[in-house]
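One structure, as structure tokens, below. Some questions next.
Of the protein chains in this complex, one is absent; all others appear in place.
Here the chain labels run A, B and C in written order, and each chain numbers its own residues starting at 1.
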Amino acid sequence: MSQPFRLATGGRIDRGRRLSIRFNDATLEGFAGDTLASLLLANGRHLVGRSFKYHRPRGILSHGSEEPNALLSVDRGPGRRDPNNRATMVEAVDGLVTGSQNHWPSLELDAGEVNDLLSPVFVAGFYYKTFMWPRSFWEKLYEPRIRAAAGLGKAPETADPERYAHLHAHCEVLVVGAGPAGLAAALAASEGGGRVILADEQAEPGGSLLHETSALIDGMTAEAWRARALETLASRENVEILPRTTAFGYYNHNHVALLERLTDHLAEPPPHLPRERLWQVRARQVVLATGAHERPLVFADNDRPGIMLAESVRVFVNRYAVAPGRRIVFATTGASAYRAAADAKAAGLEVTLVDLRPEEDCGAGLQTLRALGCEVLTGHTVVGSQGRKRVSGLIVAPLGADGRVGARRTLPCDCVGMAGGWTPAVHLFSQSRGKLRFEPAIDAFVPGTSVQAERSVGAARGVYELSDVLADGHAAGADAAGRPSERAFAASPTPAGFTGIPLLPTDADPAKLRAFVDFQNDVTAKDIGLAVREGFESIEHVKRYTTTGMATDQGKSSNMNALGLVASILEKPVPAVGTTTFRPPYTPVSFGALAGQSRGALFDPVRTAPLDAWAEEHGAAFENVSLWRRAWYFPKPGEDMRAAVARECRAVREGVGIFDASTLGKIEVVGPDAAELMNRLYVNGWSKLAPGRCRYGLMLKEDGFVMDDGVVARLADDRFHVTTTTGGAARVLSHMEDYLQTEWPDLDVFLTSTTEQWAAIAVQGPKAREVIAPLVEGIAMDAESFPHMAVRLGRVCGVPCRLFRVSFTGELGYEINVPAGHAREVWEAVLEEGQRFGITPYGTETMHVLRAEKGFVIVGQETDGTVTPDDLGMGGMVSKIKPDFVGKRSLARPDIVAGGRRQLVGLLTEDAALILEEGAQVVADPDQPVPMRMLGYVTSSYWSEACGRGIALAMLADGRSLMGQRLHATTQEGFATVQVVEPVFVDAQGERIRA
Amino acid sequence: MLEAKEVSRRDEAAPALDEVTIRLLPRSARFSLRLRPAEAKRLGRVADFALDQDINRLVATGERRSLRLGPDDWLLLAPEAGSEAIAEEIGSGLAGVFHALVDIGHREIAFEIAGQAGARVINSGCPLDLADAAFPAGSATRTLLAKAEIVLARPGEAPLWRVECGRSFAAYVEGWLTEAAAAVNGRR
Amino acid sequence: MRRFSFRTLISEAFKGHKGWERQWRAPEPKASYEVVIVGGGGHGLATAYYLAKEFGIRDVAVLEKGWIGGGNTGRNTTIIRSNYLYDESAALYDHAVKLWEGLSQDLNYNVMFSQRGVMMLAHNLHDVRSFRQHVYANRLNGVDNEWLTPEQAKEFCPPLNISRDARYPVMGAALQRRGGTARHDAVAWGYARAADAMGVDIIQNCEVTGIRRGADGAVEGVETSRGFIATKRVGVVAAGHTSVIMERAGVRMPLESFPLQALVSEPVKPVFPCVVMSNAVHAYISQSDKGELVIGAGTDQYVSYSQQGGLHIATHTLEAICEIFPQFSRMRMLRNWGGIVDVTPDRSPIIGKTPVPGLYVNCGWGTGGFKATPGSGHVFAHTLAKGEPHPVNAPFTLDRFRTGRLIDEAAAAAVAH
């Protein structure tokens, strides 16, 4: 029969919309509005998983996000399978494929159950005490076994095709939780027009009102009140109601993170709708109406399928019209179970209730329930249960006034509802760094001192009486909105008192008792006792030693019982043992949602220069340089990288090449004190640089190490055009701004980044002048008028330009700077003009080779943040005249002036065809024992077409004193013999560059 | 007032308000002007560009718009055609006053986001409060869109935002906004 | 000390585990000790252990303001490796790895040291150059490290995305096979138990509120929340709180303390066989014995002692994880937490003397202290016992910031240009 445990009437499910899902090998029917849990229960399925360690059969414990047991794998199609979904939170969708986890070969027949037999060995922390011999067996045998046994579900195996979104939002009042307190708070908060966001993790807002079938509020049914509240809220433009949205993290300065689930409940989601959206809400005020979790009772074999929380029984009956059993025993230490029992009875189920408390403490619910014809055993404890894959009986016994346990009696049943009292959900409050306060009267931690602009209301702060909850919510909402007001609500009474007891009294041998505290991680009361006996007394120690509270539910159902147990063993008050810290997230959040849109092309920007498209059209190979994509080389058909680079190099040395240097950083330094600022920031002097001339500049950090370099042009007395390395652009500008604003605000200088304003087209080679001269207007191009290291303003191809005569190749060269939007037309015109000289576009690799042939360093390649100008052989550049510049003082420190520092040299391999690896280490004696004394390492190494051999640059200890010596550099195979030479391989006299 | 005029002109071309659209704007004349705040206060304006508005405010005079992005930092926008003349005009207006005027006409790319849910699209990556009260007409500021720095402005009352970014970030910014718009449009 | 073994475990199983004793005592502090260690994390406990074991100094107290292992020891991502570039660092961290290799047996406590291999991904030419430099330097220093092609990297770690189209394609990797992970809590507990057995007093809930100095400036003892304790030798091993403790002795430190975040996923069956680090995109990931993916996130940018950082740090890290391992997008973050790391200007630790006679410090481990735990404890114990550093920690002086002989691994891996 389909849905044999579906009640004939009632519930909020849509009986008009049938659906079916797959669970393992079965197809099960349910209705729209079901969760997987309610659907499974409607079909009589209690056994839904196996526990982590002992592989014990486990059923559905709860009805909400605290569920520790019913974790299913859910498959929504290709790439859309994921593990560990709480059956109580997943909405049933037609066609959904689900499965249980952590068993082999099947859920019903699990070989892992052998662990349960070995449980006397597998106690808390057992693995710390063994598996140490023989040593190698840990990694080869024990650890793989432990790992294979651990984990619950299986990780997805293919890429996730879903989209995820992020949204930053702001509001005056954020209300978390749309139960009675949250609704009242949102109503009050939104009256004045301030923006209110109301977030609730359920599909339907309403919280406990969704299963309050009998309560009245202000004369209305709870449902009518809920509907009206929602209608009012929906009609207010200033209110945003977010169902299926969990507030999971409370960060600094009222920054609250919410996860909105948008498509998992849809059978056919619209194509562009993201699966989940991460909201980052900055709220002026936050109202936490997060409710409370019911506490399980800890007794022997309290983990059998069919044993669930009493309130959850009520929820399944009232909200989902499902009978979790036909014959239900409620076991309780408090009042709320009576309502659950009464509702179950009203639904036609057979109900017995066992209350630990003596008859006189049991309250009004007792008589009501008896009047309904239910058996109620007061002053009884629970000492065990029967049944293997589903509970078949609950073993109870009277508890004497002296604490003695009397004769046992078994109550046959197919479901147990246990009620151990309530634990306010203080997670977000605790995350906000608020201080918790222990309230002995309700045996719970409640919000104490607030640290941020938030307030907790209702059950989240231990207020359980419905009328109080509503009034509390209203007052908090009004207060949060800045318009304090109070309001009374009339509501049916809500008995909720209980006696907190972490372990039910029993006559069993405590050493053999299997009473579970943390269901998912299989932590028993005995484990906690063992931990305490071994000296783990702080709750954080107990938690880590036993793993209680560390499972996917993060201890929502177990923490208070664990804490109570430790306190009772140590005979200390609960607060003296401590409370565990609550960390985000409240419930697990997908990585995808946290990453949001930042996937693939949107993961990090790919910065492209103005000529990137041209390079792509012309077959360039690219490399990533910081965020930029740069043309690496331009292979012709059939060419490999080496051939292409050799050809490009030849072209520049013999004819002319063209290179996109646009990514170089550029900064315009403007103002009467511009030269003074430059003097203070660079090692060299700038006062005497004439307008129209350029100078290579070297910049240090205050610690004396090289930070950046680049050519600087003086455009006018009060204007410099500074260039930086590609990766250093932002850093250099920040460095300059920092000093300007904070150390020398009296200097009249402003800095403006022009990196992206100017495209820089390098035209390099003996023919460079001939190529560009015809395109240039207003600039005398002859060598005398326009010498090396000069800059001229004019036009090229009719476009205003800054024309630099500079060279990073050692050849005659120019860098044409034009506004970026004109880059392509100018580039193409130069190419056209250069045709007759065989102009060749080249990429960064050729640029690197050419500069290395000249011994020009690249900051970040020859230098690494520990290199001084002198190390680079640039000590002569450092101004001796300037009394100070950034980094100067550090150059005088003892270990900077001491000998033995690594210095830049050139290396030639004995075998001319050999190209050393960059990063290769250099030693004097390759036969010395390990650890060897390393002299330094190869920073750059290339095939030099101009030299017809491999060349390398290296940083070697006292390198300049080693000229001519034979040393040895590491290779994949061993060592190669190298000779130390000056770091210049081509045109040492620099004649070509001045041509 | 010009802002209103400009808005109404755009409204004619704007699509239905429930659909967010992203459009690349034509190139502008664009200058970075740096000036001591006291001078700005003294001068009030230069070449029809306002200087003395509050920080993070945009003021339009004719076709010239001045966005004050910091105490000493203005972004000046005008139609591209007059670029060189504008530079001269400002230069002469500020003669003798310590300032830095730098042409950044090609440094940045601008997009226009239109539609009622435009703020929500921008908020996919921008952490600012863009509600009418918090970011009213005439607001302009430098901020972030995910991993790109942008200048965000709301020229007028209409649900229409200008997003400027460095030209090398344009593909990223456009891609980001497009995907965010698809998600927002898809929500309806 | 009752020996842990399979046999004792089985015999206890038959007796309901009633025979297990406290793993370490809870003594009242004595009036004086020969050496006082401030800080009951892994490094402090290891120091006490080696003082007792290697140097015969058993009159030692470890003072912990909370519970042992509750600071960075219990909050880190447990990565262990020694493939550092500089000779000084390689020697220090490899000293530790060698001790890790026999630690479970030495302590008689299974710290679950697992040499699963640590693989560092190269995403651009600069990374390639830098990692090759590491590989060669390590080889000549006797530290294992090898270069892998992208295909070899994927074979070693199947979830890795080596698509050429990735935003940061994998261009190769450096693999240290001897690197791996260990169970962090067990390290603290194992050292505590073994040190306690040799007579070391481990005193929890005992906060050091002052360091008393005599007229000659030398240390005379420590003021604590449980009274004054006299001693002539104090070793401060307080991780993120070093500056706070040292200020109490009047010593200002070259340190800043930042929140460092980490997170784990829900547990799953084995899917990730090693440790992968990507410096370029800030992602560090392994899978614990429990099945959780353990992921290291970054530090917040400002000094903070709050052990809580911003959400944007975690989202940034998970973007990188989803990019490198696209199949993990549907995995869920279970827990996100922070520790406090003290960082020196060169990101290398300070282990040695201070200007105050009798006061020693072991700090500045930044984001990477866990891996050094045994080595750090060992050389610090040597320093405390002998009054002078072990050759391995000799370069890690406070004085290097004056002379300029910094050991800057991070600078050595300078950003590409």
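Operating definition for what follows: a contact is a pair of C-beta atoms (placed from the backbone, for glycine too) under 8 Å apart; a residue touches a chain by one contact, two chains touch by 3 or more.
The rule is short, and it goes like this: contacts and distances are computed from a predicted model.
S.K.: One chain of this complex is missing from the view, so tell me which of "4Fe-4S dicluster domain-containing protein", "Heme ABC exporter, ATP-binding protein CcmA", "Sarcosine oxidase subunit delta" or "Branched-chain amino acid ABC transporter permease" is its UniProt name.
M.R.: Protein name of the absent chain (UniProt record): "Sarcosine oxidase subunit delta".
S.K.: So which shown chains sit in contact with the chain we cannot see?
M.R.: For the complete complex, the undisplayed chain touches A, B, C.
S.K.: Among B:Ser28, B:Ser83, B:Ser124 or B:Thr141, single out the residue that touches the unshown chain.
M.R.: Considering the complete complex, B:Thr141 is the one touching the chain left out.
S.K.: Among A:Glu157, A:Glu616 or A:Asp884, exactly one should touch the missing chain; which is it?
M.R.: The single option touching the absent chain is A:Asp884.
S.K.: Which one touches the absent chain: B:Leu69, B:Ala100, B:Leu130 or B:Ala153?
M.R.: B:Leu69
S.K.: Please output the residues of subunit B touching the missing chain, sorted low to high.
M.R.: 55-56, 69-71, 73, 127-128, 141-144, 149
S.K.: Could you please point out the subunit A residues that touch the chain left off the display?
M.R.: Subunit A touches the missing chain through residues 168, 251-255, 280, 282, 433, 451, 702-703, 734, 737-738, 741-743, 745, 883-884, 888-890, 892-894.
S.K.: Pick out the residues on subunit C that sit against the missing chain.
M.R.: On the side of subunit C, residues 241, 243-244, 247, 252-257, 301-306, 308, 310-312, 342, 344-345, 401-403 touch the unshown chain.
Heads up, the rule we're going with is that only the chains that are shown with their structure count from here on.
S.K.: Suppose each chain is reduced to the average of its Cα coordinates; what separation in Å results between subunit B and subunit C?
M.R.: Result: the chain centres lie 49 Å from each other.
S.K.: At least two partner chains per residue is the criterion; list those residues in subunit B.
M.R.: In subunit B, no residue touches two or more other chains.
S.K.: Find every residue in subunit C that makes contact with two or more other chains and list them.
M.R.: none
S.K.: Can you check the complex and tell me which residues of subunit B touch subunit A?
M.R.: It is residues 27, 32, 34, 72, 98-108, 120, 123-129, 131, 134, 146-148, 166-169, 171-172, 175-176, 179-180, 182-183, 185-187 of subunit B that touch subunit A.
S.K.: For the complex, which residues does subunit A have touching subunit B?
M.R.: Residues in contact with subunit B: 163, 165-170, 195, 262, 270-274, 277, 280, 282, 596-598, 601-602, 604-610, 628, 668, 670-672, 748, 750-758, 819-822.
S.K.: In their complex, what parts of subunit A are in touch with subunit C?
M.R.: 52, 80-84, 120-121, 123, 126-133, 135, 138-139, 143-144, 146-148, 150-160, 162, 164, 166, 249, 251-252, 255, 257, 278, 280, 433, 509-512, 526, 530, 533-538, 540-541, 544-545, 547, 550, 552, 554, 583-585, 588-592, 594-596, 598-601, 603-604, 606, 623-626, 703-705, 725-728, 858-861, 863-866, 890, 893-896, 917-921, 923, 930-932, 934, 937, 970
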